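Showing just some of the chains, left in place.
By written order: A and B. Residues from 1 in each chain.
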Amino acid sequence: MSLTFIQGLELSGTFAFAISGATAAINKSYDVIGLLALAFVTAIGGGTIRDLLIGATPVAWMTDELSNTAIIVAAVIAALFFSYVKILQRWLNIFDAIGLGMFTITGINKGIAAGLPIPVCVALGVITGAFGGLLRDVITGEQPILFTREIYAVASIAGGSLYVLASVFTPLPGGFVQSISVAVIVGIRLLSLRYNWQLPRLRQ
Amino acid sequence: MSLTFIQGLELSGTFAFAISGATAAINKSYDVIGLLALAFVTAIGGGTIRDLLIGATPVAWMTDELSNTAIIVAAVIAALFFSYVKILQRWLNIFDAIGLGMFTITGINKGIAAGLPIPVCVALGVITGAFGGLLRDVITGEQPILFTREIYAVASIAGGSLYVLASVFTPLPGGFVQSISVAVIVGIRLLSLRYNWQLPRLRQ
């Protein structure tokens, strides 16, 4: 089996998302079932919500053996090497940003293929990239990080809007547009972490 | 663009639901992403769950530009004029009741069109009218208002049952039956607010 570069990028994102779910499970003292379930929900939740909304069933993860394997491996690694996972958080952030970028593009492509309006396609990109983490937070009873702190959805919206506009309105080759858009998402996300950019929170 | 009266009623309901979601986001100090997301989830969550359950995909909001615009406008207004929103709560309750009434009927009509049993159609009405608010409460970590205090689902069930029974078993014209049924829902809901009717809560 040989992976393409794009598959490798997607897998590294899936892996990082699953680690994030597994870490949340460990922080809540879940058992091994909770560990696996939360790793899966975090990694494939966004794509699953997207597929349900557009009616693409059976949903994608059910036939994506490679991703499912990556999620199980991530859960096992998180359980066995939890203290190292914390140390390697900086690297995981990079993989997570790549996942956000790749998943955003996947979601948008499915929206375009379904003939949906451009803003809805961008929304599907954000849902694909970020709603797995939302489900993770709702299940564990935490306030959603997606809604309260970090430049996460904003990075997805920025790169996603660039992607969909360039795809629909310019003759630029798809691979080029996708590369630039993912780079924009990863760049905004990592810069926001590096310089601690945060969205203002609303006050009463 | 000219709106029909019915579209206007539905839009005022969507607007009120979105304000309710945006208000919850502000109360939780969410950021602008959380504001928009919660306004959307509250306004279109019920209809989305209904569409998923009956397999009507892509779900309705994706192609409903008018509603989506109303939701964004509501979120912006809630963020900019939060203190006024509180003062205008009484008016918002009226719009919210209208939304509950209109959405209940929409849900029931979709159930009838799908050939589902009458009680299930009524359930789809309640889901359409009230489960957006349920999602809002689950995401923000609040106990669901729908299940704990107010005469909300009961109003939807009363008017919805009237509607489905009159639609299926009487030759009365559809527009007439719908008007009466929405009026019953709005009436029960607003009277319950005015006189502080509450369902008894169950005790151990």
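Here, a residue touches a chain if its C-beta (ideal position, glycine included) is under 8 Å from a C-beta of that chain, and two chains touch if they have at least 3 such contacts.
Just so we're clear, the structure is a prediction, and the values are computed from it rather than from any experiment.
The complex is built from one repeated protein sequence; 2 chains are visible, and the structure file as a whole lists 3 copies.
Rule of thumb we're sticking to: only the chains that are shown with their structure count from here on.
Once the centre of each chain is set as its mean CA position, chain A and chain B turn out to be 31 Å apart. The touching residues of chain A, when paired with chain B in their complex, are 52-55, 114, 116-117, 119-120, 134, 138, 141, 143-144, 146-149, 152-154, 198-204. Within the complex, the chain B residues that touch chain A are 25-35, 37-38, 48, 52, 55, 57-59, 62-63, 65, 68, 79, 82, 138-141.
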